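Just one protein chain is left out here, and the rest sit where they should.
Letters A, B and C mark the chains in the order given here, with residues in each chain numbered from 1 onward.
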Amino acid sequence: MITTFLDIVISGLLMGGIYALIAVGLSLQYGVARVLNISHGEFIMIGAFGTYILYKTAGVNPILTLAICGPVLFLIGFFLYKTLFKILLAFSDSAEIFEGKSLLASFGLLFIIQNIAILIWGADIKSYSFLNIGVDLGGALFPANRMVTLLFAVVISMTFYLFLAFTRMGKAIRAAAQNPRIAGLMGVNINQVLALCFGFGALMASFAGGLLSMCYPITTTMGMEYTVIAIIVVVLGGLDSIVGSFIGGFLLGIVGSIVTYIEPGLALVAYYAIFIILLLVRPTGILGK
Amino acid sequence: MSILEGKGVTKYFGGLAAVSNVDFSVEKGEAFGLIGPNGAGKTTLFNLISAAYPVKSGIIRFKDKDITGLKPYKICRMGVARTFQIVKIFPDLPVFSNVLLGLHFGHSSGMSSAEKASLALEYLDFVGLTQVKMAPAKDLTLANQKRLEVARALATGPELLLLDEIMAGLNPTEVSQAMELVNRIREKGITIIMIEHVMKAIMNICQRIMVLHHGEKIAEGSPREIANSEKVIKVYLGEKAHATC
Amino acid sequence: MKNKVFTGLIMFVVVVLLAVGFYTTNTFAKDKIVVGMARPLSGPMATIGDSAFKPIYDTWTDEVNAQGGIYVKEYGKKLPIELLIYDDKGDLGTMTRLTEKLIVKDKVDFLWPSCGTAFVFAQAPIANKHGYVLITAEGGATHVKDMLPSLPYVFVSLSFSDWYQIPVLAELLGEKGAKTAYITFRADLFGIEYSGVAGIEFPKHGIEIIGLNSVPPETKDFAPIIKKAKASGADVFCAFGYPDLVLPATGTSMALDYNPKAWIGGPAVNFGFYHTTFGPAAEGVLGFTTFACSQSKAAQTLCDKLYKGKPEEINDWWGHPLYWAGLECWKQAIEKAGTLDQKVIREVLATEKFNTVLGPTWFENGLMAKECHTGEIGQWQKGIFEVVGPTKNATAKFVYPKSIWPAPPKK
Partner (left out) sequence: MDITTLKSKKSLIWWTVIFTIFILLIFLPFYTQGYAVVLLISILVYVILTLSWVMFSGSTGYMSLAPAAFFGVGIYTSALIGKVFPFPITVLVGGMASFILAILVGALTLRLKGIYFAIFTFGLVMLIAYSLLFFEIQVTGTRGRFVIVMDYNTIYFYMLGIFMLLLLTTYLIKNSKYGLALRSIGQEEDAAAHTGVNVVGVKVMTFAISAFFMGAVGSVMATKLTYIDPFIAFSTTYSFMPVAMAIFGGTGSLYGPIIGAAILTYLEEILITKFAEVYMLIFGAILVAAILYLPDGLVGFIQKIWRRLMERNHVDT
């Protein structure tokens, strides 16, 4: 009984890693740049397709692809902010108006990106198999590709966390997150920082997409599904906390795993129920201020 | 007869006591001053009286009725109106509508809309905003916005009016206009509690003054008593300053 | 300044688009057959539509038009087919509206089907109301059988659960001595129906269902389900769902070393991408099918037409031949009727037999007759999705128990 329970919890943790990875980028984009990016899932989709195409056509190891797709998406995200969201910010009277408008603008982006992707890659299912083997952990088996994903989620986020904590740019980002006005006064080029954050968000999305494509079939229309997961996780953890994304991800993963074990039909109900209850009890999330 | 009474009023933010165990009593018809250094808990006390925040412990009574735990709009309708430290007008509504709102919702009397409209104009006239009655409120100067807040508060037909730094940020001319306005409000028989940093105003207008420091009441009395209280001077000028003089 | 230019530009685009809507009217002289479709070109259904009916109607239409079209006696000449395709966004409300538009406003000559079982349910009554023949593609359900008598204009091409598939599966497994089954199904019409029919058919052949659970769409974590199934020790594992369930369930089964004697998956196993995804590891997995290339000359010709020189991913061994046959029936019905009159064509479709890729093909009470089916259950064997049931159509012997998952190829 206890081993079964442990087993379930660990597989929940593994799922949590994936969820966290999906959410980390969004948390960055919302936490600092105040864009609740509904097209986040589309960036994940692009990352996934980049990985798939390179693996299928050139046999590039999906993990290596992270280093290729990541920077490309970073640039796309960076310039999107520099053009679209910067203008929106300039035209918005208040932070709340900007949040509303940027949400809707990213909704429009979702349409545009998805359509382009369908034109290029078609709408059918793509899938490949990578590291579909079990790893024996004390008698119980766990899928290797999910373990790799969790590992990378932790490594990538740790790196990013250290970057935020110790580099000049990282400090500027944190300053901007806490108070954009004052950070601006202190000589931080605020628009540059916000654009960087948005770019990093897209980079994280690309990583998530690449790692996801090892475990799940991918389609050009899958974006919204992952955006929704990201929103749930980010809200659970606290909208502006990277560590929060992990806590939210693990919470969702473990609860999902337990519920799925008991009654799979209720898994998604459980996700939304925790999400809604948490919003009511603690709207700012577990780690939110 | 006391119109507002507080017993052991306490409020914590996080672990910090913003207002701690404060007793007070305001007589009907008087002007009651509330002073203290920044962060002393003055505005918090206003927020507790008007129920913007729930009280942690203690009791607040208005006209001998316990009003702790009531919703803000109920308290307003009972006859407690307020203004805000940082003005909170309705920026996109015309000045006139700002005041009209108070007449619509602050009262339970069955006035007709024509009566309400003419009353609104009266209040605008009272604070001197007739000229700009149709302008969006956000276009007013700060002094006028503060007047508008007063007019809106008056429109709810209060017996007790809480004025939170209505003179802050005004130039000397505007300050004396504001003082004159407060005096005229008192003449209407409305009890006033005012938070103010402009000492001249407080000393001239108020009959009694209460001093808060770190959320605690450290003194209460007539303006003269307060001006001569060592405790108060110490708080305002700091201990060193006191020692040197 | 830039601001104004852009604003002007948006206004211009909007106005032009609106004008386009007003002024282009669709008037067709009778030199072609206009076929209208509301298809999910975008949205969540696009995935299914893109790999199921679309490759068929594209290839088929090109082929027919290359021959000059369909001969209609009434006009004394061959009329080419012109497709008028609208995007229903995978939204049912939009689909019904567009169907209505195709019929009422565009006055298309014929209607081809929308995508998905729910969409069939919603579209069929509309087509029937207007007296338009509708041969469905993706979608079919036991429920539709009860509706068909009241929908004389609707013909269903796809095979489905109790229309031969599950009974054949149950019989195959029963014969080999399977005793227990664990079923996980997608929480939708498809899943309910297949698991429901399995609940009736399996016990008839001595197979007890010892585990049954539904999985809502967008479920991501299959490990707990596979672990439970493994613990149950069932002989047969069924995953009645779409690729988003079947593919991760397969991957998880492999990773968790879950080796039931039979592993059967819903629409996913029958596609080429299942094989390209798992490679040799797909060996022995069961799915639903209709044909294999080696079955007949006609089948081989169709395979060449559809799949030769194209990536293996696009292969679909279940739906494709049935949709193709449906279109062939439609064409032959027009030729036999010699007119574009729907009423006459309906009569022909309902009563006559046609010669298609499946051999002699006809509709019985609106359903493609069971006797026309050239296969129901398929199994991956050495890289080919062989027909293993019913036995009379089999291209290979049913292998039971399936071999255990091989270790994936080392890279």
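Criterion: contacts are C-beta pairs under 8 Å (C-beta built on N, C-alpha and C of every residue); 3 or more make two chains touch, one makes a residue touch a chain.
In this text, all values refer to a predicted model and were calculated from it rather than measured experimentally.
J.: Mind giving the shown chains that are in contact with the missing chain?
T.: Looking at the entire complex, the absent chain's contacts are A, B, C.
J.: Per the definition of touch given earlier, which of A:Ile112, A:Leu137 or A:Leu151 contacts the omitted chain?
T.: A:Ile112
J.: In the complete assembly, which of B:Leu93, B:Ala168, B:Met199 or B:Ile218 touches the absent chain?
T.: That would be B:Leu93, which touches the missing chain.
J.: For the chain left off this view, which of C:Ala187, C:Ile264, C:Ala299 or C:Val388 is in contact with it?
T.: Considering the complete complex, C:Ala187 is the one touching the chain left out.
J.: Among C:Pro125, C:Gly206 or C:Pro280, which one is in touch with the chain left out?
T.: C:Pro125
J.: Applying the definition given at the start, please give the residues of subunit C touching the unseen chain.
T.: 3, 6-7, 9-11, 13-14, 17-18, 20-21, 24, 41-42, 85-89, 91-94, 96-98, 100-101, 104-105, 118, 121-122, 125-126, 187-189, 192, 196, 214, 216-217
J.: For subunit B, which residues touch the unseen chain?
T.: Within subunit B, the residues that touch the unshown chain are 50, 52, 71-73, 76-77, 81-82, 84, 88-93, 97, 100-102, 104-107, 152-153, 155-156.
J.: Residue-wise, where is subunit A in contact with the chain that is not depicted?
T.: Within subunit A, the residues that touch the unshown chain are 30, 36, 84, 87-88, 91, 96, 99-101, 103-105, 107-112, 114-116, 118-119, 228, 231-232, 235, 239, 265-266, 268-269, 272-273, 275-276, 279-280, 283.
Just so we're on the same page, only the chains that are shown with their structure count from here on.
J.: Looking only at which chains touch which, which shape fits best: line, ring, star, complete or other?
T.: Contact map by chain: other.
J.: Using only alpha carbons, which chain's centroid is the nearest to the whole structure's centroid?
T.: Measuring from the global C-alpha mean, the nearest chain centre belongs to A.
J.: Considering only mean CA positions as chain centres, point out the chain farthest from subunit B.
T.: Computed centres place C farthest from subunit B.
J.: So, what's the distance in Å between the C-alpha centres of subunit C and subunit A?
T.: Whole-Å distance between the two chain centres: 34.
J.: In whole angstrom, what separates the CA-based centres of subunit B and subunit C?
T.: 73
J.: On subunit C, where are the residues touching two or more other chains?
T.: none
J.: Subunit A touches which residues of subunit C in the complex?
T.: 41-44, 46-47, 49-51, 184, 187, 213-221, 223-225, 227-228, 243-244, 247-248, 251-252, 254-257, 271, 273, 276-279, 281, 313-314, 407-408, 411
J.: Would you mind writing out the residues of subunit A in touch with subunit C in their complex?
T.: Listed in rising order, the residues of subunit A that touch subunit C are 7-8, 11-12, 14-15, 18, 59, 61, 114-115, 118, 122-129, 131-134, 141-145, 215-217, 219-221, 224-225, 228-229, 253, 256-258, 260-261, 263-265, 267-269.
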